[in-house]
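Here's the structure, in structure tokens; my notes come after.
Only a single protein chain was left out; the remaining protein chains are all shown in position.
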Amino acid sequence: MIITLLTDFGLEDNFVGVMKGVILGINPGAKTVDITHNIKPHDLSGAAFLLRSSFRFFPKGSIHLVIVDPTVGSKRKAVIVETKDYVFVGPDNGVLSLALKNCGGIKRIIHITNSKYFLTPVSNTFHGRDIFAPVAGYLSKRIPLEKFGKEIKQYKQLDLPEVKLTKNKLTGNIIYIDRFGNLITNIEKEKLHNFIGKDKFKIEFKEVNFDKIDDSYAHADRGNPLAIFGSFNNLEISINQGNAKEYFQAEYGDMVKVGKV
Amino acid sequence: MIITLLTDFGLEDNFVGVMKGVILGINPGAKTVDITHNIKPHDLSGAAFLLRSSFRFFPKGSIHLVIVDPTVGSKRKAVIVETKDYVFVGPDNGVLSLALKNCGGIKRIIHITNSKYFLTPVSNTFHGRDIFAPVAGYLSKRIPLEKFGKEIKQYKQLDLPEVKLTKNKLTGNIIYIDRFGNLITNIEKEKLHNFIGKDKFKIEFKEVNFDKIDDSYAHADRGNPLAIFGSFNNLEISINQGNAKEYFQAEYGDMVKVGKV
Partner (left out) sequence: MIITLLTDFGLEDNFVGVMKGVILGINPGAKTVDITHNIKPHDLSGAAFLLRSSFRFFPKGSIHLVIVDPTVGSKRKAVIVETKDYVFVGPDNGVLSLALKNCGGIKRIIHITNSKYFLTPVSNTFHGRDIFAPVAGYLSKRIPLEKFGKEIKQYKQLDLPEVKLTKNKLTGNIIYIDRFGNLITNIEKEKLHNFIGKDKFKIEFKEVNFDKIDDSYAHADRGNPLAIFGSFNNLEISINQGNAKEYFQAEYGDMVKVGKV
């Protein structure tokens, strides 16, 4: 049984290793796979975006354990969400919400309260080790979800920038920047295609205009910018063999406009 | 059989991957788990602290392989230490010592000398690959410890700052700073409780005084400092949703005083 891990714990300390130790102590047959642990500390929207872009590539039945938890020790809930194909475990602070909107259907949301499945004692600072890792470990042993707590009906949404659509303009934002400096927007391929139809268009980003969307980084000359649908199926601004973040001095939230011409 | 890895090899080069290759070549059924590889190069005390804070969270019987080895190729010994619940493997330079003091009892210390269990030839620069990884691999196949070398009686201690206790004051130091910037002291919960009893106290760190120890990061206002017993059970200075290292311009060794008032 696969348990994926997505956290902002980094790889400098022992947080991730210890969580795996706890999981393997409960289920020696569990197989942990790191999605990433280098989410910027407390960056809920970055984590939510990567989870949404990752979960479906794992075998059905996988457990996705997500811990970005700036308010650990407060009254935010810990939850298990069973969906059509996966089980998600994490704090109910919005970090799961983008994946849950795209998961093909939620079956149950459980508010985790049964301390029988926690480490003893539970610290107030490291629920990853004391609550979430053991719960994921027991879930991977097929303990029924209702054992962990009561069903609830709602989960928390993230408050993210939304794509704005007028008759002639679609306006989005940079919502993620990857290691290669590719600038990923919240404009999804389908939304853009529906807007443009067969019309001519131009994409504006900072001082640069694009009149087409390329198929491949290699279609621009080396060092030149291009617009492309990246591997996440969102509109990206990139540089062939270069770094668009540096080229454009770009930041999260920067605006991208698609206009009809 | 689980083999944990704790090193200062980093993840930029191929050191860690190659060690895992060597282990799996000897025991294809071994399961390696990284504690961390981002110990600051040659930082024995950081590694010793993380090992001490990690080892007990793994299933009994796990092999803990620790390599921070600034004097590789010198006459420092390579050792296996069998304790009540775990087996430790590493250089005898103090890096194991904090864990061994807290391990519940040492059974045997073996000075590794039997080159039958080494790669051939042994380099003078990478004993992790040539000696420690293969020894851990063979240990995970339950080769008896006495095959690896002769028993010895002592292991090397680290020379670390100690908590100082006078009638009215307990003085400790920052001994670890984690990725979130939490400042972890060498003052353990039990020691502090024994000192304070039911008296009033204040904790001094740089220009800030604390008159209580919080239960949770969330008990301070966002961006405000607090004192807390962190997940390692040591007194920590933290900032709710912030970075105490930056806030205080703190460094390893900085003093923390607990005084009766």
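Should a chain be cited, it is by its letter among A and B, assigned in written order, with residues numbered from 1 in that chain.
One rule holds in what follows: a residue touches a chain if its C-beta (ideal position, glycine included) is under 8 Å from a C-beta of that chain, and two chains touch if they have at least 3 such contacts.
Bear in mind the structure is a predicted one, so any value in this text is a computation, not a measurement.
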Message: For the chain left out of this view, which of A:75, A:179 or A:198 touches it?
response: A:179
Task: By the contact definition given up top, give the residues of subunit A that touch the hidden chain.
output: 2, 4, 6, 11, 31, 33-38, 50, 53-54, 57-59, 62, 178-180, 215-219, 228-231, 236, 241, 243
- request: Name, in rising order, the residues on subunit B that touch the hidden chain in the full complex.
  value: 9-18, 20-22, 24-25, 28, 41-42, 70-74, 123-126, 129-130
